[in-house]
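One structure coming up, written as structure tokens, with questions to follow.
Of the protein chains in this complex, all but one are displayed in their positions.
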Amino acid sequence: MTLTASNLESHGDDHFVDAEEDERSGKVDVEGRSPLRLAWARFRKDKLSMAALVVTTLFALMAISSPILKRLGVIDPYTPHQDLLDYATGNYPKGFGGGMSWSHPLGVEPGLGRDVLSRLMYGATLSLTIALSAALITVAIGTILGIIAGFTGGIVDSAVGRLIDLTLSFPATLMLLALSGVVVDRMTDLGVPAGATVNGLYIVIVLSAFGWPPIARLIRGQVLSIREREFVDAAILMGASRRRIYFKEILPNLWAPLLVYFTLLMPAYVSAEAALSYLGVGIKNPTPTLGNVLGGALEYAYTDFFFFFVPAAVIAAIVISFNLLGDGARDALDPKAGR
Amino acid sequence: MFAYTIRRVISGILLLVVMSVVTFYLFYASSSTPERFACGPKCTPTQLDTTKRALGYDEPTIVQWGKFAKGFVAGREFPDDEKLRKAAPEQVVECPRGCLGYSYGYSKPVNTLIKDKLPISVSLAISAFVIWIAGGVLLGITAALFKGRLIDKAIVGLSLLAFAFPTFFIGLLLLKFVAIRWGIVELPKYSDFTDNPFLWVSGLILPAITLALVYMAGYIRMTRAFVLETMSEDYIRTARAKGLTRRVVIGKHTLRAVLTPLVTLSGLDLAGLLGGAIITETVFNFNGVGKLSFTAVQRYDLPLIVGIVLLLASFVIVANIVVDLLYAVIDPRVRLG
Amino acid sequence: MGTNRKRLVAAAASMVVAVSLAGCGGDSGDGSGPKGQTDQEVTEATKGGAVFSLETAVTQAWDPQRTYTGRDLSNQSRLVYRSLVDFPKGVTDNIEGQTPIPDLATDTGQSNEDATEWSFTLKDGPKWQDGKPVTCEDLKYGVSRTFATDVITGGPNYIIGYLDVPQDADGQPVYKGPYTGEGQDAFDQAVTCDGNTITYRFKKPWPDFPYAVAALRSFDPYRADQDKGDKSKLSVFSNGPYMLDEKGWNEDSGGTFVRNPEWDASEDTNRDANFDTITFEIGIETEVIIDRLIADEGNDKFAFTSRSVTPAQYPQITGDVEARAVNFESPFSNYLVPNFNRLTNLKVRQALAAATNRAAYVGALGGDKASAPSLSIVNPSTPGYVANPNFGKAEGGDVEGAKALLEESGETLPYPIKLTYPIGSDATDKAFAALKATYDEAGFDVTLDGLDPSGPYYEQIQKPGSDSDLIWGGWGSDWPSVSTVIPPLFDSRVNITKASNGQDYGNYASDEVNAAIDAAAAETDIDKANEMWSEVDNMLAEDVAYIPLDTTKFYFLHGSGLENYVNSAGTNGYTDLGVLSVVDGGK
Partner (left out) sequence: MSSSTAQLSAEPAQGGQPGDPLLVVKDLRVHFPTADGVVKAVDGLSYTLERGKTLGIVGESGSGKSVSSSAIMGLFHGSNAQLSGQIVLDGTDILTLREDEMRRLRGRDVAMIFQDPLSALHPYFTVGSQIIEAYRVHQSVSKKVARRRAIDLLDRVGIPQPDRRVDDYPHQFSGGMRQRAMIAMGLVNDPSMLIADEPTTALDVTVQAQILDLLQDLQREFNSAVIIITHDLGVVAEMTDDTLVMYGGRAVEYGKTSEILTHPEMPYTWGLLSSVPEVTGDTSAKLIPIPGSPPSLLNPPSGCHFHPRCAFRDKVPGDLCRTTTPELAPGGRGSSHLKRCHLADPESIYQTEVLPEIAPDLVDLLAEENT
């Protein structure tokens, strides 16, 4: 599995310009709408992107609400309902569609009888939390190193460059697998609570640790080009401190590519969590994540196809909607980057 | 160009040296007990200790790295214990120059293991590569040419779908239904190309498709974007203004330009895969380097992990150099220096 | 197919439930459902054909002294390595099937009065695959290798503590194995050859030594000139009916065995050697193996496995497929131990024992085809097994009783419990979630701590200062005797050191129990000894030194082209390759 990072990179600096758009690009809007409002206006006109926004918002709402719903007892990912299972058939759910009923709309899982919908919802929450944290940290590391490298230049720049080379030379998937024993042990020794916390944290850390180089490269390039513009010179002339220049002058000009990159990292990390879970790394049962819920369903391809397919479909829905959102955001923010 | 290559190779070697140190410290200096697996079940603490000494895990990391480095440069003999080597010369395993260590899980030199498994991973990588490049480029061009039309939307939509489902899920779906339940293809199994090319192909087809799908999805989108980008270039307008036919404009001028980034990216992607596709190999039980590395992780087989990490890194580094050189060949504007 | 966590675990699982003899209770009999073990019988067979063994776990070693997995010990014995004594072929009865019969030796061994010395006389006739006869020196060399603990790893090395070789300052034998030759004199006194007769001398009485010889491969002969140390780990130099073909063994994909021309069928009556070749195909996911056996296509018609049908696949085992299935209790038992460093209040331990919901646990594992609740740490198939009366009903889960006991304990509720277990299959995770639910109902607050058994799990539970309160354990006896269950798990003298609690994960230490163990172990009368073991088991139960969970059940499926498929007691319940044959010899 490759994280989409490599693909993202190439999409990031596309700028395909149609002949007609060449003409348009010269124009500047006389009404002076802000670029953000313009982008939003463009975004709103794209039906697919709007649909993606709606779906991702729903996922986000679900992610925010399911811990609350769990506390309220509306969803319950943990309590077994073995009374709903048929002991004679190897504890398969009784009844239609894997034990579907009003209280268990997607049925219950074989063996233990936990509610499938609850596990999916709560699992999606954890997967999205992991993806969100990892994406934020990835973007943060990449941005900081990219800005520092791009702005400082010289030895620092080449040091960051070597660090990027080094990081990219490691086979990421293998490292994610191989380091889990080592790093999880270390973190547990340092007092990180064992179980879901340390395993989840591990995923976040290693995904970020191997995910940042493309962003650093992107940002470094952007910084180099922004650096040449007058307003930065002006800031330097006015005696602004270096840190101020980084964060006050340069960062605001980078948010558009970062936003796009971030939106595309989210689904990549949701997939990565699932893949790592398949390989035995990450948060383990009973705490549900999309990855381990899918992992637990894989055996049921023949005997309970619905139970087998649904978790994968949820992952696919998240990946597709976030990707479309990211594409839409890119198109809206940079109309010249065409698709 | 020669001087450039030399310079790149030297910096690549330096990078590998740094990587080997980093990797050693990441794994060997950790608190885990790699000897437990080797020691076996019902292992007493004393036996655990003996095993640890026998495997040399009791020495400081830097000493272990030193032995590794020396072994790589000058070759090495196993077992590590010199007394034992002298007493029982029949047990000595020669690990000639380039030695990456000795896997205690497999009781073989890492190099031998990799040499055995590499053909499987390479076969898988190359067959997947053929599928994804052929499919990705053709479909990407088609989508670009029919931009905004139904066929474009269908291609882009399907590629997104292929991209969205986890690889292992697609692999299992193919294995469980296409191969086992419906029996449309033989059970995937690796055969040597030299033994029987037909079996080689038929055994590879499902894993290769699985592996190719996710890449193909990316390449469709990339090719499509490259083609659209190129078609908006001034020189394509020039070509049209010359009165060239659409076929020449697309087939010659556009493709020639699209080729360059595609060659670069696909070269790097292929290099990343030559060293094994862990998930696909695991799903289909292909004993390539990917599965070897997975087994190594399961067994805490540190020399094997380190050896594979460094091998894969060298693939990536070499691929980078090759791609840069290739770039100079296919893009007349690039001059190396 | 299965998560690969299973596979991460598969290796380690062999550490826990390493090996066992013990035949297995045949259940079934009610006409519907898969066959039971005792329903199987040996019928007339046709020679010829090729059989296939589909496996998930790779074979760790073909080196007899380095083998410790039940399946491999049995397969080696039936295919390539003969021992002084062996368990009979094709017998499913626990007692008969687990009673040694002569193989390389002329009888089942002669011991002195207190069973500290055993002698065997070699038959004339057994040959190695190069035609040379198997000698007493080969036998002596074989067991000597076990002392080279730096090379011969992974096997049941603890047996070097039994032989009468003096110890050095570190508490290790002064003999360091044949490679360095250090301390060779001491070994030469412990094991002696007199013509064709080999004599072993032990430090303590070892009444059931022949059982160990038959069950383990540690005492098998090994040819010194074929020994290349670690290099020989996966090579086979056979004296049995088959030998590895010229391609050898591939560590990841397996290999093929063909007939050994030097083997003499007339002299070896314990191996029918019906099929011509056997091919091991290893590293396949369990679900895929079962799917292939269900499909029963091509070579898979002649295939069998040591992997059980997974619960997810139960609904597919019907009709014709069911006729090819067999379901019975395995020699592997699972249990929980309370950590005596933490759970010092007896009432709390009793409450835990009462609340342990075996029915829910078994249900989560897949129900009565996957597992059966048990009431003793001793496997029901082990001769000497007695259901322990201290653990109440088989299904367990007495929430009210547990609540009452917790009230009496005077502890603040809910009582926090950290339950440490090795992560494994999805079903394992579910099973512990099921236990937690009932514990929590009874007034505990259980935190599940699933750890990777390839390392972290043992790190955690073997630390004497571990903060785990309740720990899962699994055990299969090394040979059919309670003496290989209770002492290794609860004798504090062999387990507890400053650095580790060995296999006494609960840090249980009782002088009373230790004394009782010594007495039982020294008893040479087997029936009397079993009574004494049963008493020790009662003492443990009164202390709640362990809480029994279940006996794992085997649920095997095989191809339609196989005949004489028998899961003998003497082959740990795995397919007995000594009798297996192909329908019409594959013609």
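Order of writing sets the chain letters: A, B and C. Residues in each chain are counted from 1.
The working rule: a contact is a pair of C-beta atoms (placed from the backbone, for glycine too) under 8 Å apart; a residue touches a chain by one contact, two chains touch by 3 or more.
Since the structure is predicted, the reported quantities are computational estimates derived from the model, not experimental observations.
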Contact partners of the omitted chain among those displayed are A, B
The listed residue (B:Arg7, B:Arg97 or B:Arg256) that touches the chain absent from the view is B:Arg256
Touch rule applied to subunit B and the missing chain gives residues 233-235, 237-246, 248, 253, 256-257, 260, 330-333
For subunit A, residues touching the missing partner are 18-24, 26-31, 41-42, 45-46
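Just so we're on the same page, only the chains that are shown with their structure count from here on.
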Between subunit A and subunit C, the Cα-mean centres are separated in Å by 45
Per the C-alpha centroid definition, the whole-Å distance linking subunit A and subunit B comes out as 24
Taking each chain's mean CA coordinate, subunit B and subunit C are separated, in whole Å, by 39
Two or more other chains are touched by the subunit B residues 32, 172, 176, 181, 282, 294, 300
Within subunit A, the set of residues that touch 2 or more other chains is 181, 185, 278-279, 298, 301-302
Subunit C contacts subunit A in the complex at 1-5, 7-8, 287, 291, 310-316, 360, 363-370, 423, 426-427, 429-430, 432-434, 436-437, 447-452, 454-456, 459
Listed in rising order, the residues of subunit C that touch subunit B in the complex are 1, 4, 7-8, 11, 14-16, 18, 58, 60, 66, 68, 149-151, 153-158, 170-172, 179-181, 227-231, 233-234, 250-253, 283-285, 288, 291-292, 295, 297, 454-456, 458-459, 462, 488, 497, 499-500, 502-503
In the complex, subunit A touches subunit B at residues 1-2, 4, 6-7, 10-11, 14-19, 21-22, 162, 165-166, 168-171, 173-175, 177-179, 181-182, 185-186, 189, 267, 271, 274-275, 278-279, 294, 298, 301-302, 312, 315-317, 319-320, 323-324, 338-339
